[in-house]
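Excluded from the complex is one protein chain; the other protein chains are retained at their positions.
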Amino acid sequence: MTDLDRFLATFLNPAVAGQYAGAIAAGVLVTIEVAVAVLVTGLALGLGLAVLRAYRIRPLNALIVIFVDVFRALPPLVVILLAYFGLPNVGVTLSAFAVLWLVLSLVLAAFAEEIVWAGILSVRKGQWDAARSTGLGFAQTLFYVVLPQAVRLAIPPLTNRAIATTKNTALGSVIGVGEIINQAQTAVAVTGNATPLLMGALAYIIVFVPVLILAGRIERRFAWRRA
Amino acid sequence: MPAPILDVRALRKSFGPLEVLKGIDLSVRPQELVFLVGPSGSGKSTLLRCCNRLEEPDSGSIRLEGVELMDRACDLNAARRRIGMVFQGFNLYPHMTALGNVTLALRKVLGKSRREAEEIGRAALDRVGLADKAACHPGELSGGQQQRVAIARAVSLEPTLMLFDEPTSALDPELVGSVLAVMRSLREAGMTMVVVSHEMRFAREAADRVVFMEGGAIVEEGPPAAMFTEAQHPRTRAFLQEIGR
Partner (left out) sequence: MDALLQQFFNLDVMAQAWPLVLKGLGMTALLCLAVIPLGLGGGLLVALASLSGSRALRWSVRVFADLFRALPPLVLLILIYSGLPFAGIRLSPFAAVCLAFLLNASSFYGEIYRAGIESVGRGQWEAARSTGLTAGQAFGYVILPQAVRNVLPDLVSNTVEVVKLTSLASVVSFTELLYAADMARSVTYNASPIVLAALIYLAILWPVVRLTSRLEHRIAA
C-alpha cells in the first residue's frame, strides 16, 4: 500500500462512508431541527424583549440589560454544562435536546434584543414626532412606524448572529445530542477511521455555505437602507 | 370677535438651566394665518412643538377650541389628530408608500376601513398635486414632493389647526415654491395655520399677523404691512430688515 492509498483509506474510505452516510444524514436532520427551533424561539424572545425595553420601565429594563449582558458575556458551553448537569440536582430534568434548544435560544435572544434595540434607537426622533402628531399612540407608533424600520436596520447583523448561533448547535455533541459532529465522532470511535469526520465537516459546509452566501446577499441588499 | 381656536397662556418651558419660553401668550382666531418669526434660538419651534405637547411645557395653559390640553384627563391623541403638524425634515415614514403615510393615522386613529382611508388619502394627495405619486416611497420623491405628502398626511385628518415648523428650510430653492403654493391653497380654503418660517415674501403676502419672538418671549406683533414697514421695537426692525434683504 502506498502512502496515498493509506491516506485515502483513512480519510476517504468508501466502505466506511457508505456505512455511516445514514447516521450523518440523521445528524444533519437533528442539527437542522435544533437550529430551526432555536431561531424561532430566540428571535421571537429577543424581539419581544426589545419591544418591552422600548416602554422604558426602569426596573424591567435593568433586568433586560442584565439578562442580555450575561448571555452575551458567558460562553454558551458553560451555560449548557450548567443547565445539563446542574438542573437535575434541583429536580429539573431536561433532555439534552431541550437543554441545547433552551440555552441557545436564550443566547440568541440576548444578541437579538441588543441588535433590535440598537435599531429602535437609530430610528430618528422625527419619526416619533410625526406619528404622535397625527394622534397615533405610543404602542401604535412603535409597532407601525418605528419597529418596521428598526427591524430592517437589524436584519444584516441579525442574520450574522443567527448563523453564529446555529453553528453552536455543534456544542450539543458535548452533552450527547445526536447532531452531525456527535454522529461523526461516534463513527470514528467505532471504526478507527477518519472518514466520518470529514463527512461531518462536509455536511456542515453543505448546510452552511449556502446560508452564508444568502446572508451576504441580504447584507448587501439592506446595506443602503440608512436614509 | 370669534372665540380663538388656539389660546396659549403663560406658557413656560426650560431645557435644564436654559429657559426657552418665558411665559408666552398667543391666541389664534379661526382661519387666521399667524407667522412666527425671530432669530434662531428665540423659541419659535419650541413654542410650536409645545402646542400639541410633543414638547412637554413646564407650566401654562393650552386651549384648543376651549379644551385644555394641559389637563391630566385630556385625551392627547384625540387632540393631536385635530392639530396637523408639518416638520422641517418632512419625517415621512420611509418604509411606507406616500399613500401609506397618509392613511396610517386614518386607519389606526380614526378607525377607518382600508378602502375608506385610501379614498380620503388619494383625495388628500390630489389636493397637494401628487395623486400620481401615491405608490411611491419617500426615497423616490424630491424634497418638495415629500413635504407635500407630509402636508397631505396632516390635512387628511381634517385638523382644525395646522402647525408648520420651518416647512421649506430643508428644501432646495427651486422646490420651495411648490410647497408654498400648497400652503397658499390651504389658506384660501380657510385653514387656521401657525407658521414658523423665514419666507418673508410669503409672510408679507399671506399672513394675517406676524409675531416676532426673541429670547423666549414675544417682543411685538401686528399685521404684516405694519410690521415690515413701521415696527415699533428696534430689535424687530433690525431683524426684519436683516432677513428681508
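When the chains are written out, they are named A and B in that same order, and each has its own residue count from 1.
As a working rule, contacts are C-beta pairs under 8 Å (C-beta built on N, C-alpha and C of every residue); 3 or more make two chains touch, one makes a residue touch a chain.
All values derive from a computational prediction rather than experimental measurement.
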{"item": "Interface partners of the hidden chain - shown chains only, full complex considered", "value": "A"}
{"item": "Among A:G46, A:G135 or A:G200, residue touching the chain not depicted", "value": "A:G200"}
{"item": "Missing-chain contacts mapped onto chain A", "value": "7, 10-11, 69-70, 72-79, 81-82, 85-86, 89-91, 114, 118-119, 121-122, 164, 167-171, 173-174, 180-181, 185, 188, 193-194, 197-198, 200-201, 204-205, 208-209, 212"}
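Here, only the chains that are shown with their structure count from here on.
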{"item": "Mean-CA-position distance for chain B and chain A (Å)", "value": "48"}
{"item": "Chain A-touching residues of chain B, taken from the complex the two chains share", "value": "49, 52, 54, 77-85, 87, 89, 91-95, 104-105, 108-109, 139, 150, 153-154, 157"}
{"item": "Chain A residues touching chain B - in the complex, by the definition given at the top", "value": "124, 126-127, 129-137, 140, 144-145, 148-149, 152, 227"}
